[in-house]
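Single-structure report; data block below.
With one protein chain held back, the other chains of the complex are shown just where they sit.
All chains are identified by letter, namely A and B, in their written order; residue positions are counted from 1 within each chain.
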Amino acid sequence: MALSIEDIKKVAHLARIEISDTDVNATLIKLTGILGLIEQMQAVDTTGIVPMSHSQELSQRLRDDVVTKTNQRDEFQKNAPLLGNHSTQQAIADGLYLVPKVIE
Amino acid sequence: MSNSHLTNLSLKQFGDLLQSKKISSVELTQMFLHRIQQYNPSINAYIALDEGKTLAQAKAADARIAAGNAAPLTGIPIAQKDIFCAKGWQTTCGSKMLANFIAPYDAHVITLFDAAGAVNLGKTNMDEFAMGSSNETSYFGGVKNPWSFDRVPGGSSGGSAAAVAARLCAAATGTDTGGSIRQPASLCGFTGLKPTYGVVSRFGMIAFASSLDQAGPMAKSAEDCALMMNVMAGFDERDSTSLNREKEDYSSALHQPLRGLRIGLPKEFFAEGLDADVGKVIENAIAEYKKLGAEIIEISLPNTGLSIPVYYVLAPAEASSNLSRYDGVRYGHRAAEYTDLMDMYCKSRAEGFGAEVKRRILIGTYVLSAGYYDAYYLKAQQIRRLIAQDFVEAFKQCDVIMGPAAPSTAFKAGEKVDDPVAMYLQDIYTISTNLAGLPGMSVPAGFSQSVDGKTLPVGLQIIGNYFDEARMLNVAHQYQQVTDWHTQAPNLNMPEGIT
Partner (left out) sequence: MEWEVVIGLETHTQLQTNTKIFSGASVRYGAEPNTQACEVSLALPGVLPVLNKQAVHCAIKFGLAINAEIAPRSVFARKNYFYPDLPKGYQISQFELPVVGKGAVSIQVPAQGKLAAYEKVVNITRAHLEEDAGKSVHGAVEGMSGIDLNRAGTPLLEIVTEPDMRSAAEAVAYAKKLHELVQWIGICDGNMQEGSFRCDVNVSVRPKGSEALGTRREIKNLNSFKFMTQAIEYETRWQIETLEDGGKIQQATVLFNPDTGETRAMRSKEEANDYRYFPDPDLLPLIITEADKARISAAMPELPEAMKARLEVQYGLSSYDANALTTSRDLADYFVATVNAGAGPKQVANWVMGSISAKLNTEDKNINASPISAQQLAQLLKRIADGTISNNAAKQVFEAMWCAEGDVDSIIVAKGLKQESDSVAIEAIIDEVLAANAAMVEEFKAGKEKAFNALVGQAMKASKGKANPAQVNDILKKKLTA
């Protein structure tokens, strides 16, 4: 499964990472190398083998439905990023986090 | 008592000095802070230091000692890998993305060290989001290997590794997703343990690959690692993968004799790809174990070679998802200029993440994307089971498995940084234990002379069965009773050390 420039651009878009045209080629070469390493897997017959997601065969523990969290909005919003685009304000207002307009 | 002598003490010895009030925690902490001031500018082991917070903890520890309710690590300065959230501390995970992030809560590991009265000496440098084997992917710059400043300390826990080796802390924490405790322990010449997956809580430990990440101790000796484990290990209801087991005393088995111990040597760990000099050091270590009464058995872990391909599917896949939260909305880096929401996402993430992190996000996104999931992700999970089964078979024949922790000694900075595949091969002997969820450790086993005449440490890897940490620490401790590799420290005043 050879990677193409288009694949890189598509994946970068899915991952929301801007990639310049100059970087695309270098990325393609490196990712092709890594995929080459990964391709070794294809030689293995895995018919009937149950995929392993966790190292221990355990089941999910359930939490009691009791409120344990208190309001820490002010503390948490100290980490809010700057708004950007020449604004030195934090990207918060009236307790909300601010982002460019979401279009539905 | 000279400072250089003092820094070489074991955790037990520090504890004895503190509790007999021969030294205060404040004095001990200041001694380490002074050393950090002196050496960190060249080694770059620490990302964040906060003397005020650190000394406040030392004072509190002194009060606790005075009150007579000290625990074994009370008052001892410990370095924390910058992957653990520590309330009020800058917590960056080695990334520009989190360069300004002040953690508003404590990781479980931090809570446990605080409860033990240990002193948080600072946050140590690391490969960005723990992705790397040389610490060169850190946004905060590379870390020098204290044994040879032109070399890397290994990664991703490179800052903790350098701090332990250079005696810039009494001990440190690390995390290991594919070898990030053991490989740097090998390259920097100290003892590091990656516990069984689920023994140490991951709550508050910034995720790289959730099904593989596990925190563990990095310290001078197995004895020190045992004391660290006594603090770090334990059930945490906030981590669904945390194992609910009875509290264990990891020091309790240290002194058991090794007579009759069956050591398995996987032939795949001694095949092509292993430096001859490293191989020789490991052979000598095995010979030492024979003298201690161990029996040597050749075993096979036939799927070892597949561990790297499997890892480089599963870890990036999990990482690509784990790192999606860094979107510049609620915290972390937001681009200074953007046009709309899409542009804000793409620029913030392109600027906030370094090259290796971006590569792994792209690989992970690719292997999970429509049409490739079965061929990559599912296949990798199936082979993961084969790799785990190899160990199940192996442990029918032996008690512990031994081999090298890394295929070579510390390599030069810049040597592999542009060749990700070569870099990934650094973890060939360590990754399979993460995939299986098994505990593994690296123990100093000697030195090898590099071509350019440097004396560089070599680590012996010990892999145990699930929950056999205490046994492994015993196996390492007995070796450390008859060898002194673990007591050797780099001479930081060598001419090259001042560069």
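By definition in this document, a contact is a pair of C-beta atoms (placed from the backbone, for glycine too) under 8 Å apart; a residue touches a chain by one contact, two chains touch by 3 or more.
These numbers were taken from a predicted model, which means no experiment stands behind them.
Student: Out of all the chains shown, which come into contact with the hidden one?
Tutor: A, B
Student: Among A:Thr22, A:Ser59 or A:Thr88, which one touches the chain that has been omitted from the display?
Tutor: Going through A:Thr22, A:Ser59 or A:Thr88 one by one, A:Ser59 is the residue touching the chain not shown.
Student: If the hidden chain were put back, which of B:Tyr331, B:Phe391, B:Phe411 or B:Phe447 would touch it?
Tutor: B:Tyr331
Student: Touching the hidden chain in the complete assembly: which of B:Gly75, B:Gly132, B:Gly204 or B:Gly459 does that?
Tutor: For the chain that is not drawn, the touching residue is B:Gly204.
Student: For chain A, which residues reach the chain that was dropped from this view?
Tutor: Contacting residues on chain A, toward the hidden partner: 14, 16, 53-54, 58-69, 71-73, 76-77, 93-104.
Student: Just the residue numbers, please: which parts of chain B touch the chain that's not shown?
Tutor: Touching the chain left out of view, chain B contributes residues 84-85, 91, 93, 98, 101, 103-105, 107, 202-207, 209-211, 237-241, 317-318, 320-321, 323-325, 327, 329-331, 341, 345, 365, 368-370, 373, 377.
Throughout what follows, only the chains that are shown with their structure count from here on.
Student: If we count contacts the way the header does, which residues on chain B are in touch with chain A in the complex?
Tutor: 100-102, 104, 197-198, 211, 237, 240-241, 243-244, 305-306, 308-310, 312-313, 320, 324, 327-347, 349-350, 353, 358-359, 361-363, 365-367, 369, 372, 375-376, 378-386, 388, 420-421, 424, 435-438, 466
Student: In the complex, go through chain A and note every residue touching chain B.
Tutor: Checking each residue of chain A against chain B gives 1, 3, 7-8, 11-19, 27, 30-31, 33-42, 44, 46, 49-56, 58, 60-61, 63, 72, 75-76, 78-85, 91, 97, 99-103.
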